[in-house]
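My structure is below; once you've seen it, I'll send some questions.
Excluded from the complex is one protein chain; the other protein chains are retained at their positions.
Letters are used for the chains, namely A, B and C, taken in the order the chains are written, and counting of residues starts over at 1 for each.
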Amino acid sequence: MAVRIAIVGAGSGYMPGVIRGLLHRSADLAGSELVCHDTNAEHLELMARLARGMFAARGADFTVRTETTLKAALDGADFVFTTFRPGGLPGRHLDESIPLRHGVVGQETAGPGGFLMACRSVPVLLEIARVLEEVAPDAWIVNYTNPTNIVTDAVSRHTGARIIGLCDQNIGDTEMWAELLGLPADGLEIDWIGLNHATWAERVRLRGDDISAEVAARLATLGPPDAAATPHRDPIRMAEVGRALGVLVNSYSKYYFFHDDVVAELRAKGTTRAQDIMAMLSGYYAGIAEQAALPDPDPSGERGGGEHGEFAVDTICAIAGDEGRRMIVNTRNRGAIADLPDDAIVEVPAVVGRGGPTPLVMGGLPGPVRGLTQAVHAYERLAADAAVTGDERVALRALMAHPFVRSKRVAEAILAEGLAAHRADLPQFRGTPAAAEGVPRP
Amino acid sequence: MAVRIAIVGAGSGYMPGVIRGLLHRSADLAGSELVCHDTNAEHLELMARLARGMFAARGADFTVRTETTLKAALDGADFVFTTFRPGGLPGRHLDESIPLRHGVVGQETAGPGGFLMACRSVPVLLEIARVLEEVAPDAWIVNYTNPTNIVTDAVSRHTGARIIGLCDQNIGDTEMWAELLGLPADGLEIDWIGLNHATWAERVRLRGDDISAEVAARLATLGPPDAAATPHRDPIRMAEVGRALGVLVNSYSKYYFFHDDVVAELRAKGTTRAQDIMAMLSGYYAGIAEQAALPDPDPSGERGGGEHGEFAVDTICAIAGDEGRRMIVNTRNRGAIADLPDDAIVEVPAVVGRGGPTPLVMGGLPGPVRGLTQAVHAYERLAADAAVTGDERVALRALMAHPFVRSKRVAEAILAEGLAAHRADLPQFRGTPAAAEGVPRP
Amino acid sequence: MAVRIAIVGAGSGYMPGVIRGLLHRSADLAGSELVCHDTNAEHLELMARLARGMFAARGADFTVRTETTLKAALDGADFVFTTFRPGGLPGRHLDESIPLRHGVVGQETAGPGGFLMACRSVPVLLEIARVLEEVAPDAWIVNYTNPTNIVTDAVSRHTGARIIGLCDQNIGDTEMWAELLGLPADGLEIDWIGLNHATWAERVRLRGDDISAEVAARLATLGPPDAAATPHRDPIRMAEVGRALGVLVNSYSKYYFFHDDVVAELRAKGTTRAQDIMAMLSGYYAGIAEQAALPDPDPSGERGGGEHGEFAVDTICAIAGDEGRRMIVNTRNRGAIADLPDDAIVEVPAVVGRGGPTPLVMGGLPGPVRGLTQAVHAYERLAADAAVTGDERVALRALMAHPFVRSKRVAEAILAEGLAAHRADLPQFRGTPAAAEGVPRP
Partner (left out) sequence: MAVRIAIVGAGSGYMPGVIRGLLHRSADLAGSELVCHDTNAEHLELMARLARGMFAARGADFTVRTETTLKAALDGADFVFTTFRPGGLPGRHLDESIPLRHGVVGQETAGPGGFLMACRSVPVLLEIARVLEEVAPDAWIVNYTNPTNIVTDAVSRHTGARIIGLCDQNIGDTEMWAELLGLPADGLEIDWIGLNHATWAERVRLRGDDISAEVAARLATLGPPDAAATPHRDPIRMAEVGRALGVLVNSYSKYYFFHDDVVAELRAKGTTRAQDIMAMLSGYYAGIAEQAALPDPDPSGERGGGEHGEFAVDTICAIAGDEGRRMIVNTRNRGAIADLPDDAIVEVPAVVGRGGPTPLVMGGLPGPVRGLTQAVHAYERLAADAAVTGDERVALRALMAHPFVRSKRVAEAILAEGLAAHRADLPQFRGTPAAAEGVPRP
């Protein structure tokens, strides 16, 4: 099936992963065209060169085109794959460091950091949706731009565009639980339900057999994982939270149930993740350029693992090929998860085919995390509203509703700093006479 | 995947279709064992002989065993396939003729005829579920016994057995609509939703593409089908009702929207469908016996087409092989169809794997048939309650709730006649001192 | 509390009942102004004269004004009370006789007769709502125009007007059940729930005490009422249906459960109710004129009992005086009745105060009438849509959805005759090229 895939943000460091994802399904997508777009022309051309080189070396039947205007890039697209980051890594650094100064986890997608990211991402996605309406009204936006569910919520409530929100966290978390529970990763299928980065599971299958009872038994007596074998803390905390709650938890659960410890660790670490990546990236594009010049390029330095690319390309194939494939994606709830509103964007197992994702009926959330998930959803709805309207009162309500924050003082301080620091990327927030509304500005 | 399939009612005329269904998936089910049971020992042995002959002739790796007690037949089963008809064809004749005498459509599954059938079927299925609890608690009942959704409702509310209700009507109706709308049957997929024999659709896909708008447009201007090409009236009426309602309707919709015409036709016809089949069946078992004696038996006289067998065996394979196959089945709603209760047994697209069916989220029923479907569901719940408890007051309420009947006088008359005529097969109804409760008895 | 009450249709025979209702609360409403409007100027002046005479004779502090334009009549109104009948009694005669010709109950509010009435009433109410927006945006429409719930649904979904739908059937039905069950009418309170003219009850209180169990016991053994003491059949059938269903039923339940008998009786009777009233009315206005000329007028010939007037005026007082009075009214469901949509107009106990009615939480409908009520609601929604849009396809779907009809042939025939007969009063239906849509026209 030959399709046209527009990649917005094609100059980013995620691009090699996308190229690999495409190679992994090159037979299915033979004859397809990639239309690459980025605001950084140099990186755009570099990545296009890399893609052409890798496709040629592996005999993949893809053509690659670059476009510098969004309209030209999206024209006639079947799929729009978004990987850009408005504000770049410096913006991410702000998202990670501002909350931390006020005792709150600073994180790319969760909490106030994710909120600020949403405020930068949403306007760009709304613009993409607006252009699509004109030049490719039937295109599917395959969204990886964070925070994926808030972005998906804003786009699907405020535009006519078709959008599916992706995140491959469920793949990694399933692997981690396989290891923690002593189960084979191959054939293990977990019904993760909830919200992106706030998913939970009680139902587990191994090669089709329901092993939920066995998993619950193992979970109840789960000891801490071998510290030697687990160099970082995530699995230890997942195991601990999971055992306490009697529920399989996602890897971001540490932010909710070990919030202050994580804050202390992040502070002790001294640099943000964004800073670490920027340091690593100093020679990154030079390395890519070297590879792109080789007959068989092999960019081993790409970020984000290969999974995000494979997951996105699998989604494109599931839709284009009407595969009816069962995948965990972010889409409108419509009754699939009983404890969340019908119009919530949820992360849920769905059958993905030509018409996009159709969620499977999943019942209720596990009791020990029901309220938390509902609270996160209420925040997300407010966050999407704030990101669309630029209303600072709604922004403050969003932060006051987030389980990380709640404190009015802290919410105000983070909001004031964040809006000031990102002002260039937040056109929608410039109109409100915030001072008059009682929200102090820096 | 080698499984043990118990067939209850294996002496029935549906058996050749089941055998063909098994042959159609013989590679997938290689090594499986059929355990056949019937109350008619002669027919049981005959059909077992036929099965062995057909399997041998086509090289299918199945073993066939007969058992005369239910317990021995169900012992260790992975699947229980039910095709029996309590009361036999004479019972069906009563179901079809009693309502007709009172001006109501007499039908095997819909209306008061179906109600009487439910009252005979439910106790037998409850007994099967009770025995399974003892000898094969993990077995799946693959239920074809009519009326399949009332039976499935009774079993799943009153026992711990796992049950999936099947009906292949959606296959035939999809084919019929393909012809009416001038669409290719191959690759046409219709999301039938509602209740068994009361399903409706607004969403249609052709080889994955959503063609719902095109279908709606064709439907709006649909003329009557070519009478010469459509020897019987069903497609004509489906077309007419579908166009009027703006909805794809199932073939039983004629009973609701042309009720009195159908009554007149059935009366004019003079014999019931049961009588017609009994007439055809006179030489049926002799023919089967002849075939069973041949080296390569080919029973062409089997009833019910081949589809019911294939559909059932496909369901068994979907579960045993964890295929995650999308099928339209009868199962617990749980939010899949917004206008019916969560605990209703609905007919709905579901993903079928090792854990059974998981419904897909389908949204609301089409407005023009929403109320009718809800009314039929309310009847079905009362009917299941009556069939389980044998409470005549509830039985009367069930008939008064059915859209065919509603009239108290007619409901009373049909109920009195029906209970009297079927008394031998209705042990649960013997206890109620009906007269004292105000329900007249014959 | 002095309010301004506009009465639209003030020349109708219901007016003396309204006057009596006002007298019954004259102390509470002292200083209020009645603004009377009717398209029949002669009847309008006559009734205004009668009202002035009756108020003067009984010392009620009301002023009475007549207006011939709707805008002048509604200007500054606090309440708008509607009692008009578009098409008059001749129109009602058509509503009652057309369905009957096709074997369907012809009735003022239920079934196809009510549908035709809705099609005439809705445009007038929409016009009133439109004028109110301009001249009295905060006014409450106290709607008695039939069918009250379809009218209320159309107005509240399509305009910004505030509307409460009234019907005093619950008062009469409560009295009738008191007699049937041998309970004192005084202090008997029944929680009628459902839809106007399709209400049901399982909960009964006597002077505050819950006597539901006692009522259920009496209902189960209820014999037919004394025929001598019950000159007409209604109570006999209510008793019979109630006993069979185990539910207190409203007096219109006979139309659903004795439909064909009622048709036979109506046909045997030979004249419609509208004809009977027209015959009675021949001297009616002359009698009113005589009374109006007396010093203490006493119009004993008014129609509709006194209850409708008292009920309407009590509602006005409950709102104006913020009484928080518990009344059974027609309003938006919002979760009060579990088995009907949140946005359905339901008949339900509500607390009525300055902000209008707030429904009380009532739980689910009784099982034996759940499906019927849902079916009637689905019809009503289609009927409101048809009455607003004048779309004949929707009109046909409404009739095909009604439990009285269902038959496509009958629905088509009644619709064609009805639209033709009432054409002058159905401006909204003139636009559709019905023939092209497949709906035959006469």
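Here is the rule we go by: contacts are C-beta pairs under 8 Å (C-beta built on N, C-alpha and C of every residue); 3 or more make two chains touch, one makes a residue touch a chain.
Here the structure is a predicted model, which means the values were calculated and not measured.
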| item | value |
| --- | --- |
| Contact list for the unshown chain, restricted to visible chains | A, C |
| Selected from C:Ala72, C:Leu89, C:Leu281 or C:Val351 as touching the chain missing from the view | C:Val351 |
| Contact partner of the left-out chain, one of A:Arg65, A:His259, A:Arg273 or A:Arg325 | A:His259 |
| Chain A residues touching the omitted chain (full complex) | 220-221, 240-241, 243-246, 256-261, 367-372, 374-379, 381-382, 393, 396-397, 400-401, 403, 406-409, 437-439 |
| Residues of chain C in contact with the chain not shown | 205, 207-210, 321-322, 324, 326, 334-336, 338, 342, 351, 353-355, 358-361, 363 |
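Going forward, only the chains that are shown with their structure count from here on.
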| item | value |
| --- | --- |
| Dominant interface by contact count, named by its two chains | B-C |
| Residue list for chain C, restricted to those that touch at least two other chains | none |
